[in-house]
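Let's turn to chain A:
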Amino acid sequence: MKDILIMILASFGAIFILSSSIGLLRKPDVYLRISVTAKASTLGIGLMLTSAALYFNDYSVTTRIVAIILFVFLTISIGGHLLARAAYFTKTPIWKGTKVDDLAGQYDEVTHELYSEKHNSSIKPEKDTSI
Partner candidate 1 sequence: MSLYDYFNWIIIPILGLSVILVFIRFLKGPSLPDRVIALDMLILISVCIIAIYSIQTNQSTFLDVAMLFALIAFLSTSAYAFYLEQRQRK
Partner candidate 2 sequence: MSNSMIVLPIIFQFIAGTILLFFWRKINLQKVLSILFSVIGLGISIWLFLQVWEKGIMVTQSGDWKAPFGISIVADTFGVTMVLLSSISGLAVSIFSTGSMRKERLAFGFFPIFHFLIMGLQGAFLTGDIFNLYVWFEVVIISSFVLLTLGGKKQQLEGALKYVSLNLLASSLFLIGIGFIYGLTGSLNMADVAIKLDGLQNRGLVSVTSGIFLVAFGIKSAIFPMYFWLPASYHTPPPAVSAIFAGLLTKLGIYAMLRTFTLMFGGDEFMGDIMVVLAALTILSGGLGAILQQNMGKVFGYLIICHIGFLIAGLGIYTELAIMGTIFYLIHDIIVKTNLFMVSGLILKINGTQDIKELGGMYKNFPLLSLLMAIPLFSLVGIPPLSGFWAKIFLIQAGLETKDFFLIGFIVLGSFLTLWVIARLWGEVFWKNSVGLPKKANGLYFGQMPLIDQWLMVFPIFLLAAISLYIGFSAENIILLSQKISSELMDPTGYIEAVLGLKAITP
């Protein structure tokens, strides 16, 4: 019974991982890729680790796994944010199909300050038409 549960959890985990891998490969620009990994992999990892916790069924292992899961959730979203932001700074091209870009021109080139009101700096990624 426990084994079956482990198998099911692990299978779902694996499928989510696979889907985000496919997403990573297929999405047309870096922002979308970041977005898709930040999400799908969290649950994938969470499920996998949960299945391990179930398997070992040990207090110390479980607490560690919970810690890992929380840590992963936290870091994946922050990492995604940092990377997306950095990509934007370095003007990594954004997909041509992007509908709205409120962020364009909002960063200051020198101080990297981000404005909430309308600003007009040169930091805006090009729309990539080649992808």
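Picked so that all candidates are chains of the complex that A comes from, given by their letters.
Everything that follows uses one rule, which is that a contact is a pair of C-beta atoms (placed from the backbone, for glycine too) under 8 Å apart; a residue touches a chain by one contact, two chains touch by 3 or more; residues count from 1.
Everything quoted here is computed from the prediction, not taken from an experiment.
One candidate among 1 or 2 touches chain A in this complex; it is 1, while the rest do not.
Of all residues in chain A, only 3, 6-7, 10-11, 13-15, 17-18, 20-22, 24-25, 30, 33-34, 37, 41, 44-45, 48-49, 51-52, 55-56, 58, 61, 64-65, 67-68, 71-72, 75-76, 78-79, 82-87, 89-93, 110, 112 touch candidate 1 in the complex they form.
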